[in-house]
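What you see is the complex with one protein chain gone and the rest in place.
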Amino acid sequence: MWHDIIFWILAVLCVSCALCVVWQRNPVVSAVFLVGSFLALAGLYLNLSAPFLAAIQVIIYAGAIMVLFVFVMMLLDLHHPLDLYFRFTKLKFPKLIVLLLFSWFLCTLILATAFPLAAPQTSQGFTISQIATLLFSKYAFPFELTSLLLLIAMVGGVVLAKKK
Amino acid sequence: MTLLDFTILAAKVVLVMSVLLSTVPILVWVERRGSAFIQDRLGPNLVGPFGLLQPLADVVKFLFKEDPIPIAAHRFLFPLAPLCSLVPAAVTFAAIPFGDTIDLWGKTITLQIADINVGLLYIVAFGSLGIYGILLAGWSSNNKYSILGALRSSAQMISYEVALGASLIGPLMVYGTFSLREMVHLQASHWGILLQPVAFITFFISAFAECNRLPFDLPEGEAELVAGFHTEYGSMKFALFFMAEYLHMITISALTVTLFFGGWQLIPGLVPLAQWIGVATYPTSIGLSLLQVFSFTLKIGFFLWLFIWIRWTFPRFRYDQLMSFGWKILIPVALGNIFLTTLAIYLKWI
Partner (left out) sequence: MISPIGYSHYLILSAVLFTIGVFGVLFRRNLIIIFMSIELMLNSVNLALVAISKFTQNPDGQIFVFFVITVAAAEAAIGLAIVISLFRHKQTIAVDDINLMKG
């Protein structure tokens, strides 16, 4: 029962923070709401018995990526009058139709699939050692590729943002 | 979860939070008298005996002083920033065990608010959320000095967070678990520092940078940037930043003690002393639990004094020296420690 209550609270929090992200005029306030959304998502991961992923989500997403976003926004001198909000968005009506169709499509697909009703009650989460064993045995190649990818991203970021 | 369980949990939370929040005034007093002692002058000595009521006078001042909000400051983020700094610093203490167990009312109560099985990751996660308070404070103040201080401070905190995390991997490999309670249990025979001295040194240095304490004090450097990111903050909000800094210090000291100095394991020689005084200490009695909490408090007190001592002894790092030290010296040392630890575990030295 507690799982259900916590799910509803966190889900409402997540969706409202996400709505505030796309509805705010000021990008820094958007970033703060996005951090709130990520924290709610970390809580949902905990609800799904994935404590390792919840911690990783907070450390990497909320604690590093969003800090990078806020840094960039503070370093650039963004003039708000230039981003005149929704008024100058082109093709508003077709975009709205596409959005509604898309969301209807997704929800229909999900509700039409015959998922088993409740979680298997004896399901416990996966321990860190199980995840780590998988990472280093079955997924060792993607793991090494990811480290290469991060190196490329670091070098590329420095080169792109350097002043000539 | 029965009502009794819930009440015990609530009582633990209330107890820990009140102890933490009331340690902050004590720390303020220790810092002011301690710094005065190091600098060969008297500290506050007018308010109460030995100036002990000085923090109380400070609290009264903070409560009644005008709380200014600059006109050009951001209306929503300016008051939010001190909270973003305080809450992660306070919440991080939840995973730290301050004693073994106590048997009361037929239940064995573990002296830890939450025995999370990823306790160490939880602490690193919420420690890294503390950056937002500084960033938002600097940006929303709409002031040159604030934003400069905030950018410097967050760049410093991010860099030393990498060193902090890297230095924690060594003890992690040796203990083989993320849970802090397990780690303290594993230190029953010898403390962690005997197995991981290099990790302790890197961790402790990174901890100074994380808490923005001297010698890594440039972001709030008094002679440099007016007051850094909290230039525009007045009475109560400034008090919240102040409290957040001291709480962060307490949590980092507690983490150091838990990882490297045996946590609540008794200081050697305490049991005979207790028996001589007359406190009963056969297994899991209340006397033993109290002794464990007392040992833990004493060790944290030592590290807090070390923080204050180092602050008033060393000069400040310059910003470029700070960044090059973090990236070019501390992180390679931490990585070297990981390599050595791996070798030692593989060759069964440890």
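Going by the order they are written in, the chains are A and B; count residues from 1 in each one.
As a working rule, contacts are C-beta pairs under 8 Å (C-beta built on N, C-alpha and C of every residue); 3 or more make two chains touch, one makes a residue touch a chain.
Owing to the predicted nature of the structure, the values given are computational and were not obtained by experimental measurement.
Seen in the complete assembly, the chain not on display touches A. Where chain A meets the omitted chain, the residues involved are 3-4, 7-8, 11, 14-15, 18-19, 21-22, 24, 27, 30-31, 34, 37-38, 41, 44-45, 48-50, 52-53, 56-57, 60-61, 64-65, 68-69, 72-73, 75-76, 78, 82-86, 88-90, 92, 95, 98-99, 102-103, 106-107, 110-111, 115-120, 123, 125-126, 130-131, 134-135, 139, 142, 146, 149-150, 152-154, 156-158, 160-161, 163.
Quick note on the criterion: only the chains that are shown with their structure count from here on.
Residue ranges on chain A touching chain B, taken from their complex, read 2, 26, 28-29, 32, 35, 51-52, 55-56, 58-59, 62-64, 67, 70-71, 74-75, 127-128. Against chain A, the residues of chain B that register as touching in their complex are 1, 74, 76-77, 80, 116-118, 121-122, 124-126, 128-129, 131-132, 135-136, 138-139, 147, 150-151, 154, 158, 161, 178.
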